[in-house]
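Missing here is one protein chain; the remaining ones are kept as they sit in the complex.
Order as written gives the chain letters A and B; numbering starts at 1 within each chain.
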Amino acid sequence: MSTHLHHLISLAELDATTIGRLLDRAERMREASLHGTRRLDLLAGRTVLNLFFEPSTRTRTSFELAARRLGAIVVNFDLARSSTNKGETLLDTLHTLEAMHLDAIVVRHRETGTPAFMVRHAMSGVSIINAGDGNHAHPTQGLLDALTIRQHHPDFTKLRVAICGDIRHSRVARSDIHALCTMGVRELRLCGPASLLPETSEVPGCQVLEDFDAAIEGVDAVIMLRLQKERMAATLLPDEASYFQQYGLTPERLARAAPGCLVMHPGPINRGIEIDPAVADGAQSRILEQVGNGVFVRMAVLAEALGR
Amino acid sequence: MSTHLHHLISLAELDATTIGRLLDRAERMREASLHGTRRLDLLAGRTVLNLFFEPSTRTRTSFELAARRLGAIVVNFDLARSSTNKGETLLDTLHTLEAMHLDAIVVRHRETGTPAFMVRHAMSGVSIINAGDGNHAHPTQGLLDALTIRQHHPDFTKLRVAICGDIRHSRVARSDIHALCTMGVRELRLCGPASLLPETSEVPGCQVLEDFDAAIEGVDAVIMLRLQKERMAATLLPDEASYFQQYGLTPERLARAAPGCLVMHPGPINRGIEIDPAVADGAQSRILEQVGNGVFVRMAVLAEALGR
Partner (left out) sequence: MSTHLHHLISLAELDATTIGRLLDRAERMREASLHGTRRLDLLAGRTVLNLFFEPSTRTRTSFELAARRLGAIVVNFDLARSSTNKGETLLDTLHTLEAMHLDAIVVRHRETGTPAFMVRHAMSGVSIINAGDGNHAHPTQGLLDALTIRQHHPDFTKLRVAICGDIRHSRVARSDIHALCTMGVRELRLCGPASLLPETSEVPGCQVLEDFDAAIEGVDAVIMLRLQKERMAATLLPDEASYFQQYGLTPERLARAAPGCLVMHPGPINRGIEIDPAVADGAQSRILEQVGNGVFVRMAVLAEALGR
């Protein structure tokens, strides 16, 4: 595997050493920040462009802050006003942007494979950083989740983790699975209604369960996924209340997990659908730590990809 | 009252010393700017986020310029594309943004009380700066109006000022009233159609008048408010022409004021509705001075709130 990261498309391509190095680097970014050094000049004079074909304020803002705090010039490519409504193709957009001498393009697209397609067709040395493509991958989310877990439990090999919700269609789940399996997590359980679960053959080394009470038993961290309303119909659960009853993370269910079990969620939260507000805002919630780590992980990725 | 300002929600909470200090600081920002020092590094490494739930190009741009000229990183939170359309609550948005280690959030919201609500629920040391909430307050507008007046008339205690228009629903009027009363203005007259005037009990120390000719008599400054078209129906005036006849600031009416009376307006102007173009663009107009002072006042507020 690569020892130096230039593009970041999926965590499937990274080994444990590379992931560990990125997490270490994110940790150093966090420490520098805590000591008041909020702005570094590692990327002074470099240009990062946010190319978001799907709306996302959280992730775009997180990448924008990460790049700016490293001193980069950041340009947001505003798609509502973009030339793509003049019928320009993705390739023309890519090559046009490259011709303006960008150092990195952070891309989000509803279609799986768009960032990898851009890597294959890039004509310059531009770094392509995947900020989420279709159901495929959201690698910085996988890294920030791994970082958040590691801050509480430094040794992944001792950990049991559950991910609950629409695993089948979730790029977050896919990147979490890659990160946690690569880091050697002891047990990884994937849980949700049958129609939202992956084939077991797709997730080697993971347990696939429909019963959330069983899945959460004794775990050290539980990652709840957002239920997309449009997926509700695909489940056999007639409504959100039924979903909450079977798959919502309540205080009672959380009590089945290991003491101090980390409660995680990529956000934004559907309170009362996949998670009880008392748990989302409770003492075990790490949801806001995840957000904070998101900026540090993205700083680390950009620094690695664009670094000297 | 506070000696150091951390949040700015309303001028009602500020005493004359604090307001005076902010005006002095804005004045020093202006002088530095006139001497060619357009960029300072007071806020280098700090992050300011513009969180505008209501559209406003003028005010957002003014805050953005203020923060950038002090060296801050500024991120605009674009609501059209925001996760709030995924049903995220205001509190989740606030806490998510805080988790990204922001130093200040500049917020505008159509609902009264949103910035104060954010202060009560903030979990970090983030400064909340109100850029206008409902009918409640627009404190930087109050400060910039006070600064503009003070540049021409250093002693507030000698001044007569009139505010004319939809006082009842105007956050600008409310903040102007707080600023001018706190600074000890000699007379403050509020004028407009009966249905657009406040209860006299709400505005102690002010005169409330329906007759604009009487209200403007002898004043040193007149602040005209923008007539929101949707308020027209609430008045007994059948149309805009009638409104202009009774409450429009014409050269004839202006002649009733003190010589050199300052003509002010928060913008954008409805020419021919609340103000005659000859007055808006005339020699006594201070409208563009207000805009310029807006940037300096916002620099002062940000420097005070985020300063070392």
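Heads up, the rule we're going with is that a contact is a pair of C-beta atoms (placed from the backbone, for glycine too) under 8 Å apart; a residue touches a chain by one contact, two chains touch by 3 or more.
Computed from a predicted model, the values in this text were never measured in an experiment.
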item	value
Option from A:47, A:235 or A:270 whose C-beta touches the chain left out	A:47
Among B:47, B:62 or B:93, residue touching the chain not depicted	B:62
Residue among A:15, A:31 or A:92 touching the omitted chain	A:92
Absent-chain interface as seen on chain A, which is shown	44-47, 49, 73, 75, 77-78, 80-89, 92, 95-101, 123
Chain B residues touching the omitted chain (full complex)	33, 37-39, 52, 55-58, 61-62, 64-65, 68-69, 80, 267-271, 288-289, 291-292, 294-295
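Convention: only the chains that are shown with their structure count from here on.
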item	value
Separation of mean Cα positions, chain B and chain A [Å, integer]	41
